[in-house]
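A single protein chain has been omitted; all remaining protein chains appear in their positions.
A, B, C and D label the chains in the order they appear, each numbered from 1.
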Amino acid sequence: MASLKLKKRRRPGISPGTLDGFSHTDRTKEAPIHLIQYSAQEFFESDIDDVAHMTCPAVTHDGVYWYNIDGVNHPEQLSKIGYMYQLHPLLVEDIASADQRAKMDDYENHVFLSLKTISFEPKHHVLTSEQISIVFGKGYVLTFQELNKSGDVFDPNRERLKQNKGRMRRMGSDYLVYSFLDTVVDNYFLVMEKMGERLEIIEQEMLVSPTAQHLKDLYKIRRELIYMRKAIWPLREVISKLQRDECSLISAEVSVYLRDVYDHTIQVIETLESFRDILSGIVDVYLSSLSIRMNNVMKVLTVISTIFMPLSFIVGLYGMNFKYMPELESPYGYPLVVTTCVALAGSMLYYFKRRGWLN
Amino acid sequence: MASLKLKKRRRPGISPGTLDGFSHTDRTKEAPIHLIQYSAQEFFESDIDDVAHMTCPAVTHDGVYWYNIDGVNHPEQLSKIGYMYQLHPLLVEDIASADQRAKMDDYENHVFLSLKTISFEPKHHVLTSEQISIVFGKGYVLTFQELNKSGDVFDPNRERLKQNKGRMRRMGSDYLVYSFLDTVVDNYFLVMEKMGERLEIIEQEMLVSPTAQHLKDLYKIRRELIYMRKAIWPLREVISKLQRDECSLISAEVSVYLRDVYDHTIQVIETLESFRDILSGIVDVYLSSLSIRMNNVMKVLTVISTIFMPLSFIVGLYGMNFKYMPELESPYGYPLVVTTCVALAGSMLYYFKRRGWLN
Amino acid sequence: MASLKLKKRRRPGISPGTLDGFSHTDRTKEAPIHLIQYSAQEFFESDIDDVAHMTCPAVTHDGVYWYNIDGVNHPEQLSKIGYMYQLHPLLVEDIASADQRAKMDDYENHVFLSLKTISFEPKHHVLTSEQISIVFGKGYVLTFQELNKSGDVFDPNRERLKQNKGRMRRMGSDYLVYSFLDTVVDNYFLVMEKMGERLEIIEQEMLVSPTAQHLKDLYKIRRELIYMRKAIWPLREVISKLQRDECSLISAEVSVYLRDVYDHTIQVIETLESFRDILSGIVDVYLSSLSIRMNNVMKVLTVISTIFMPLSFIVGLYGMNFKYMPELESPYGYPLVVTTCVALAGSMLYYFKRRGWLN
Amino acid sequence: MASLKLKKRRRPGISPGTLDGFSHTDRTKEAPIHLIQYSAQEFFESDIDDVAHMTCPAVTHDGVYWYNIDGVNHPEQLSKIGYMYQLHPLLVEDIASADQRAKMDDYENHVFLSLKTISFEPKHHVLTSEQISIVFGKGYVLTFQELNKSGDVFDPNRERLKQNKGRMRRMGSDYLVYSFLDTVVDNYFLVMEKMGERLEIIEQEMLVSPTAQHLKDLYKIRRELIYMRKAIWPLREVISKLQRDECSLISAEVSVYLRDVYDHTIQVIETLESFRDILSGIVDVYLSSLSIRMNNVMKVLTVISTIFMPLSFIVGLYGMNFKYMPELESPYGYPLVVTTCVALAGSMLYYFKRRGWLN
Partner (left out) sequence: MASLKLKKRRRPGISPGTLDGFSHTDRTKEAPIHLIQYSAQEFFESDIDDVAHMTCPAVTHDGVYWYNIDGVNHPEQLSKIGYMYQLHPLLVEDIASADQRAKMDDYENHVFLSLKTISFEPKHHVLTSEQISIVFGKGYVLTFQELNKSGDVFDPNRERLKQNKGRMRRMGSDYLVYSFLDTVVDNYFLVMEKMGERLEIIEQEMLVSPTAQHLKDLYKIRRELIYMRKAIWPLREVISKLQRDECSLISAEVSVYLRDVYDHTIQVIETLESFRDILSGIVDVYLSSLSIRMNNVMKVLTVISTIFMPLSFIVGLYGMNFKYMPELESPYGYPLVVTTCVALAGSMLYYFKRRGWLN
């Protein structure tokens, strides 16, 4: 995750709203479509083979039809869905484009949402991210997931629908969309919790015995924070727009719930910011303590050098082989030199002690 | 305090507005409920055993009913209170959720406030923080305290009510809520005062003899400032919303008081910011002075090395045992070498003095 | 000045609007009250012994009554004045509270202003700061000065009134208040001038021979800038509110003058910001030059060590006392060793010169 | 690219709206003009020799006339075009001025756009930038390209028109302008992709074996990011103004497309910002690791010096030539000295190990 390689987009000059420009398209296999249809009384679940079997939004039904499409690499399939649900070509292109900014576009009969789920994969200690596109209108919700994989961020929502928990089955498609947003934001919290734990462990360890590896770990966390911020920051705006009556498809009742998700998003962002602050604080303390230790190392070196260099010079002096060195003949020469050395070393130590270099 | 471990929230996918997802719930014991009922003439105080004995908000009474619930870990109890006072499920969830951002939600008949008290615990030199949720309507106030402990941030308010001091008993529930906000913000001031004192002590000490421990203390204060800022910043908005006529439950008279609390909140935030500025200034001065001392240490080392290394070489030269070294025979050899050494050392010292390395 | 110790405020939980909570009150002596009464024709000056002798604002008079109260530590006196002028209890509390943020509160019949004067005390080279509270209505102005001391920031204004200079005596109380604001802001300019001079002196000296003391001086200036910014920033808002017709007590004519003060305040703030910028620039240059000098010192050390360590080894080698060292017998041994040493030193110097270490 | 030399503008004092002040004008050769005329049914392409042969905008035609002028250095030609299309003198000056900020000016009958294309030239690993000016009205579009060169940023748009792909031929001049903006922004994405790849390569390499060259590469990327930000930031505003109904020449249908380009622009800007963040993170990690390694190097030096300096002193001591050194006579002298040296070295190593200097 958090790779700097941008995922491929439509090549420049390709006609906007067409799907030909995507190099990663894979025409061999259509993405599986899963339908959940529910109302207060009913719950029905099935797999759809063909786009043609999807319900036309113009025909009124009871209950809500939720189609989940697992994969966005099949342009023809997307085109067919787009045609059936009268989606604007740019909307379909946004669904197919993998590196989308979180956005909300309000069309006359439906609303388009694009956002990123982020979750922490414990096996490889990495963040994984998936783009989710949501189109919803009266009585239907389409969700497009970037990756076709088993295991799903919306599994708990399905479970709740199935078990008829909460007020979910009684409410319309707007509440279902809210429940998706809520799940996504709750997942952000989980990721933040994990990050907080890692930060705290690193913080504890660095105050005791810091290593270069800690710095790299902190750098990795910093990269992840930058990535998350980029994903979550525009979502804040999206939810705010949904909530502030700007969208006719959102009922007043659901609007209250959206305000709650909005508050949570703000909280995630503020936690992100404070993590950044704390992280840079840890690095600062570490670098400062490096400087302090460097200073101490240099003091030791300087004290040792300053004491022994003059002493070495003195003994070197009397190691010279000159014929005429009167001191060498004297019986007091040797003791005097030794005494001088001791006195010199002592006075230097005293000097360094007074300058505070021996702590 | 200021731990990076986020407190547990509802797990992702759990139905919003239900209280089942909180892992820290404790079903064995209901939280104690304390009632203070007062009007200009009366003051009455009692403990409530059962939620059913609480007064229904629909029935009009004279005076104000203040229920204080000490603990939010009992979901059933919260549900019952929520049912009796017609609280929105999300509101009840916010009360139960421990890691809430300061917020104000205006429902039709009541207002919900959530905020954090911060106080300095002198015994362990740490900040402690508690989340307070306040629900108030016409004639009643509910306060929910996160922790069930003896000693209370609102004790002075109780005392004032009891002693009928000030205009408190004459006014409605909005003034009581104001008095809570005022107490909480005054506590922030106390914490800031303590912090200011610690900062000043560290500042004084570091200008004289800085140690690595000071850096860690500063880092701790910085962490606490980040924490406080995160708690207080959204409160500013909350009070501003309460004050600016946006809330029908706040009378014009109390609004003037809220403006005063608002000003105090701004002052706390500005003090926080200036503390951050000062803190980073102290660290900068410290690191700069480290660099200066390092420079001085290195100069000493270099001066010593530069003087004694050549001297040692000279005396080493005449310590060689070659047969044919004519200088060794000369009676002037030894004095000449000594003179050379002195002259060399002298000229080097002169050179270093001129370059300013001997200050 | 610029101490981090916050001045004591009302203790938490004390009833807001009462004056009992201030620990620094001094009940023994009332603050002296000085009256200046003037109109275009008259000028009258006297000391008031008793609050009861002050003019009631309800009774209409010609001219303007300016009461200056020198000291805010006598709660009873403040209460009496508050009662006579119908001041809100919170307003009176704000007057008594020493560590107030600059603010402007518009009550129905009067306006409350609070601000800080800052002046440079040349004797101790420190900034001194005093809080001024101003209440003005139609025909009267009350000024409360925090400190009871001889010498006054408003002396020039008094002088101008007495000498009937400018348009001051012809205008109402709003112009008098403007003249106070103008004097206070002009004092900020004086302080900024002094600071600019100090900054420039330090800048000049540091580019020649920087010392650690300079760093501490810069840190002190930085602290003062933070302090001033905290005092002046909210004043900007206060004057802006006064000027923008939001206040019925300000005439259109005076509003033009307030716009002028507002511009000056902005200019002070921008100068503050540019001083901060310049200050941090000086520190950066200094630290960079430290690094450069460190580099040079290390190069000298390394050059010396690299040259003399091998030489010392060589001469040490031939100082060994082995019986069988054929070179020692040779008459060419000694000259060869000396030649080798010279060649070695020369080639190393050449190498260092080429790497650019000898500049 | 990203040169700091600003391109020449009109000299100060030269009459605004005249084209005489441009020193780089080249009167010898007119810029080639290329016309593409199309409607849903037709497509026609030709080169125009003379400005007089261009269609007058007042006469209504079917379809869209797109004139592309390759070069802006011929003032007379520009004047003639300006006269024919009734362009404001300042507009013509903006076209001729090479260093223009991205802008949009809405005149009564036409709209003026100015923007910068940025593309990555793989041969020299540099960014190249070209200024494009666009004037469009009902039924016509004029594009002015700064450089007269073969190969063109709008070639794909021409191709699409020719092949009648997409909805391009059915729509008016506003859609053509949109398609230009889309192409330009898509090119930004390509550049960002390239930059992301380079950043990632540098990041990988620096975590393994960083060199000074990497720092210079990062500095170069940083310069390019600054340059791109300066070019793209105002474009955001331009597109936003075009899109928000502020311009009568943009149809509602095209407005939806412009919203899409706007989103892409925001995404480019956010990616730019996160690249800056990541870049400074890499530099920080690198500098920190430098400090760590420096620390380790110094430890090695200090350990070696501290061990061998005292030892050298000891052996130097017994190398002195004093007549009376009783230890020299003793048969235990030599083994004792050797033992002392070993013991001293060992205890020092033990000491350093305990202080953790030997990791």
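Here is the rule we use: contacts are C-beta pairs under 8 Å (C-beta built on N, C-alpha and C of every residue); 3 or more make two chains touch, one makes a residue touch a chain.
The structure presented is a predicted model; accordingly, all values stated were derived computationally and were not measured.
Chemist: Taking the full complex into account, find the residue in C:D62, C:D263 or C:E329 that is in contact with the omitted chain.
Modeler: Counting the whole complex, the residue in contact with the absent chain is C:D263.
Chemist: In the whole complex, not just what's shown, which of D:H88, D:K138, D:R167 or D:R259 touches the removed chain?
Modeler: Once the missing chain is taken into account, the touching residue is D:H88.
Chemist: Touching the left-out chain: which of C:T55, C:S79, C:N187 or C:S330?
Modeler: C:N187
Chemist: Tell me which of C:F44, C:Y83, C:F313 or C:Y350 is the one touching the absent chain.
Modeler: C:F313
Chemist: Footprint of the hidden chain on subunit D, which residues?
Modeler: 3-6, 9-18, 88, 90, 94, 99, 101, 103, 105, 209, 212, 215-216, 219, 222-223, 226-227, 229-230, 233-234, 283, 286-287, 290-291, 293-294, 297-298, 300-301, 304-305, 308-309, 311-312, 315-316, 318-321, 325, 327-331, 333-334, 337-338, 341
Chemist: In terms of residues, what is the contact footprint of the unshown chain on subunit C?
Modeler: Touch with the absent chain occurs at residues 155-157, 159-160, 165-168, 179, 182-183, 186-187, 189-190, 192-193, 196-197, 199-200, 203, 207, 256-257, 259-260, 263, 266-267, 270-271, 274-275, 277-278, 281-282, 284-285, 288-289, 291-292, 294-295, 298-299, 301-302, 305-306, 309-310, 312-313, 316-317, 319-325, 356-357.
The definition used in the following text is that only the chains that are shown with their structure count from here on.
Chemist: What chain groups remain joined by touching if subunit B is not counted?
Modeler: Excluding subunit B but keeping the rest fixed, the chains that touch end up grouped as A, D | C.
Chemist: When the Cα trace of subunit B is superposed on that of subunit D, what is the rotation angle, expressed as a multiple of 5 degrees?
Modeler: It is a rotation of 145 degrees, to the nearest 5.
Chemist: Shared numbers divided by all numbers used: is that above or below half for subunit A and subunit B, i.e. same or different?
Modeler: Because under half of the interface numbers appear in both copies, subunit B and subunit A meet with different residues.
Chemist: Out of subunit D, which residues touch more than one other chain, so two or more?
Modeler: If we look for residues of subunit D contacting two or more partner chains, we find 319.
Chemist: Write out all the pairs of touching chains, ordered by chain label.
Modeler: A-B, A-D, B-C
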